[in-house]
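For this depiction, one protein chain was excluded, whereas all remaining protein chains were kept in their positions.
Think of it as A, B and C in the order they're written, each chain with its own count starting at 1.
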Amino acid sequence: MVQSPQPGQPDQRAWFRSMLVIRAFEDTVQQLFMQGLVVGTTHLCQGQEAVPVGAIGAMGADDYLTITYRGHGHALARGVDPEAAFAEMMGRETGLCKGRGGSMHFTDFSRGLIGAFAIVGAGLPVALGAAMSAKLRGTKQVALTFFGDGATNIGSFHEALNMASVWKAPVVFVCENNLYGEYSPLRSTTPVDDIAVRAASYAMPGIVVDGNDVQAVHEQTAAAIARARAGEGPTLLECKTYRYSGHSRTDPGKYRKPGELDAWKARDPIIRLGEMLAAEGIMSSDEQEALRQTVQGEIESAVARATAAPWPALEGIGRYVYAD
Amino acid sequence: MVQSPQPGQPDQRAWFRSMLVIRAFEDTVQQLFMQGLVVGTTHLCQGQEAVPVGAIGAMGADDYLTITYRGHGHALARGVDPEAAFAEMMGRETGLCKGRGGSMHFTDFSRGLIGAFAIVGAGLPVALGAAMSAKLRGTKQVALTFFGDGATNIGSFHEALNMASVWKAPVVFVCENNLYGEYSPLRSTTPVDDIAVRAASYAMPGIVVDGNDVQAVHEQTAAAIARARAGEGPTLLECKTYRYSGHSRTDPGKYRKPGELDAWKARDPIIRLGEMLAAEGIMSSDEQEALRQTVQGEIESAVARATAAPWPALEGIGRYVYAD
Amino acid sequence: MSTPTEVAATEITYRDAIRTALAAELRADPAVVFLGEDIGGAGGSFKTSEGLLEEFGPDRVIDTPISENGFVGAALGMAVTGMRPVVEIMFVDFLPSAGDAMINEIPKFRFMSGGQATVPLVIRAIGGATGHFGTQHSATGESWFQQMPGLLVATAGSPASAYGLLRAAIRCNDPVLLIEHKGMFARKELVDLDAPLPEVGKAAILRSGGDVTIVATLLMVERALQAADMLAAEGIEAEVIDLRWVAPLDIATIRESILRTDRLVIAEEQVHAGGWGATLISLLAQEGLPENSIPRAVSMPNYPIAFSPPLEDAAVPSADRIAEAARAVVRE
Partner (left out) sequence: MSTPTEVAATEITYRDAIRTALAAELRADPAVVFLGEDIGGAGGSFKTSEGLLEEFGPDRVIDTPISENGFVGAALGMAVTGMRPVVEIMFVDFLPSAGDAMINEIPKFRFMSGGQATVPLVIRAIGGATGHFGTQHSATGESWFQQMPGLLVATAGSPASAYGLLRAAIRCNDPVLLIEHKGMFARKELVDLDAPLPEVGKAAILRSGGDVTIVATLLMVERALQAADMLAAEGIEAEVIDLRWVAPLDIATIRESILRTDRLVIAEEQVHAGGWGATLISLLAQEGLPENSIPRAVSMPNYPIAFSPPLEDAAVPSADRIAEAARAVVRE
């Protein structure tokens, strides 16, 4: 249903669609949560869609990525079927990970999505390993790893970036700086405003990009991927963005400064791209609205199918622990 | 026997004596090891004496420090009795830690030496905690923490420096960059030449100092301590130096570049200070030689006493696990 | 201290029990500080510290970056220099991120120094399944540190237990890891806030019975009590013990109980291998179990916890399974 944009080929219509899918998906998850159809916890990414869509759009079909608990958008941008994603969040056998993983562990090896990590920072070393694997096997694959601003304070961030630089690993570190780690504002836990300055500790390029501008994200990621593929080593890419919903399901977001949310909504990545598409005559606002409705319909039908899907059989409970 | 220099008061004669004590101590340990009187493992610091002596000389009597497995010199510079140090390395009941710790765990709370850590990087968070404790208790104490170049690649380094900066903790991070972590040259594990550049990631001053110049180490440490005490937060101080012996007892140091050791020996911190003392008429070379012999005698007698000291009684084997 | 006639018992939740205990100790001793992720302004991910920042200020209630090994290590530095830090680990599953501090530094510190320092430090970690938090957010971790002498480990099996154990842990001069169960935050019971603090290392007999001893921790305590109700209806009287301390293990209380009941069931929300249940059975077996008495453990199955609700529900021991095990050992 969602087509992943061609690698390296900016396809603004596809980006727009992909962002709409993510937004509709996340809005729906929020509702399902209220209705008790999705349980446990979820971490939504409304407002941040330009990062997964722009960055993942720059990847090749064989490239690898690791994501986090806030990874629905990345999985969808990479082409994961919303039905399999919903089913996973509902714990169904038809889920992406057969319901074993849930919201925080969207994984799809068929798309190079080699892991979603619920432990902050844990995905960075794994992506580095995949990049080194590609390098050692001589495949020219690149690995992207997504993480938040808060993750840059845990040891794994430091260890992974240092090793990646020493080994000139073909990996791109994509930091989504949404200004908060859970309920803590960036500056209460981090003494710098730009995460990108940390790249200097590892002698790698550190680049700040407007994370609400899908085109800019795409371009900078494409450049970083090209460097990695050419054997020139890793890049730290900091995408400045903002999440509209709370950290997780129970969070009303009271810690926000007054007006902050509205200011960011005024820079909404979907609206911005939509306006550009309309202005440049690529897609009229009527077409956009029609597409939005189509997408909404697709999401609703995906939910319906996921909701009807079977639970895992209890007999299978012990499977997938050891290799067959 | 060893007098710790007055805090803040440069006392070059005391520095010279302290460095002689450390050199004689470490040379003796090496011999004792060959003779089987010291067992297990040891990590010596000949060649690096100016760092502990210069830095610790700048500390106040109440200040805290944490050190590493390569910490004999620091303990001695802080005034630990060589007899208690030898006895600890021999596992005797009269040892600094009653023989429980051994060479890698010289600890002396009576001197603010609140721990020696055999796990790379482990001392940094502990020193940060001591600094925060001082800050919260309002005592104006400062904590110093010593570690190597290799330690700057482990997560704890990153986590400790980040928190120290956010909290403006009164702590000074003293990196002894001796160009190797075990057998690995710095640049094979670290993509930068100057560890001090890493301070920028934490918005704290990063300062490079000639670690074989005791006066320079003293001055920069004194300045960092003053900043910390004034509430201006932490500093990363990188002291460039070199160890003459191998990483640990079994290491012949084959990984060294030809001539490297000799080049560093030509910059020996004790010889340099000795020449300066003679040139400025503070201490003639005859006096220096006499002092060297006195120190040697003291060390020998300390060894003799330590060697004669009793082993811990087997009945006490389960003590010190829980508070009394 | 209240006299027996004026009992200060109040009905409070497990969550409030923790918050109240923290507040009481912060109030009682200026050396107590509390640190962790999002505990200040946000009042904790599970709202166990709401209002503490307001009352005690940012010097006593300290938000940390996401740096588990770093801030647990920092707490050690505080503990040996005159403070009594309490650290919150948001999910038990993040304890491995602080692995070095938890395993090599804190438990061994006093010993390595030859007794120069004590380590009055509490690590509160929130664990447990049933919340559908998935594979990396559902461990109880209650037995992960059994092989680290020097570290005490307590488990809060009820609001009263949470309140008493947390206060006792903060006053203890040794490092204590206290496990709380996230499935129990809304549980309520009458708690006497002025009761004497529970003894370190002592299990609690919650229900007496002569036919079988059931030893449980955390959420399993509640389920064991439910099982005891079912069993009572069938004429089987179960003695239910909340183990409370995984380290030290209160083998004396358990031994004394099974000498009376002759029968032992373990109810544990953990894999059996390497857990306190196995340790308990092994220690008792080495003393000689009562004749014809075959102990039985009801444990988590030998695979990771699945997110999928029916799979998770099937994996966590239920009151039914506990009762079934009790019937089996009584029948044998």
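The definition used in the following text is that a contact is a pair of C-beta atoms (placed from the backbone, for glycine too) under 8 Å apart; a residue touches a chain by one contact, two chains touch by 3 or more.
Bear in mind the structure is a predicted one, so any value in this text is a computation, not a measurement.
Every shown chain touched by the omitted chain in the complete complex is listed here: A, B, C. Within the complete assembly, C:Asp93 is the residue of C:Asp38, C:Asp63, C:Asp93 or C:Asp250 that touches the hidden chain. Residues of chain A in contact with the chain left out of this view: 64, 66, 95-101, 105, 107-109, 114-115, 117, 119, 122, 124-134, 136-137, 143, 155-156, 159-160, 162-163, 166-167, 319-324. On the side of chain C, the interface with the absent chain consists of residues 69, 93, 95-100, 102-104, 107-108, 111-112, 134-136, 143-144, 146-147, 149-150, 247, 249, 270-289, 294-297, 302-304, 306, using the contact rule stated above. Mapped onto chain B, contacts with the missing chain fall at residues 39-41, 91-92, 95, 98-105, 117-121, 150-151, 153-155, 181-184, 188-190, 255, 311-312, 314, 317-318, 321.
The definition used in the following text is that only the chains that are shown with their structure count from here on.
Centre to centre, using the average C-alpha position, chain A and chain C are separated by 36 Å. Centroids built from CA atoms put chain C at 40 Å from chain B. For chain A, the set of residues that touch two or more other chains comprises 153-155, 188-190. Residue positions of chain C touching 2 or more other chains: 64-65, 67, 69-70.
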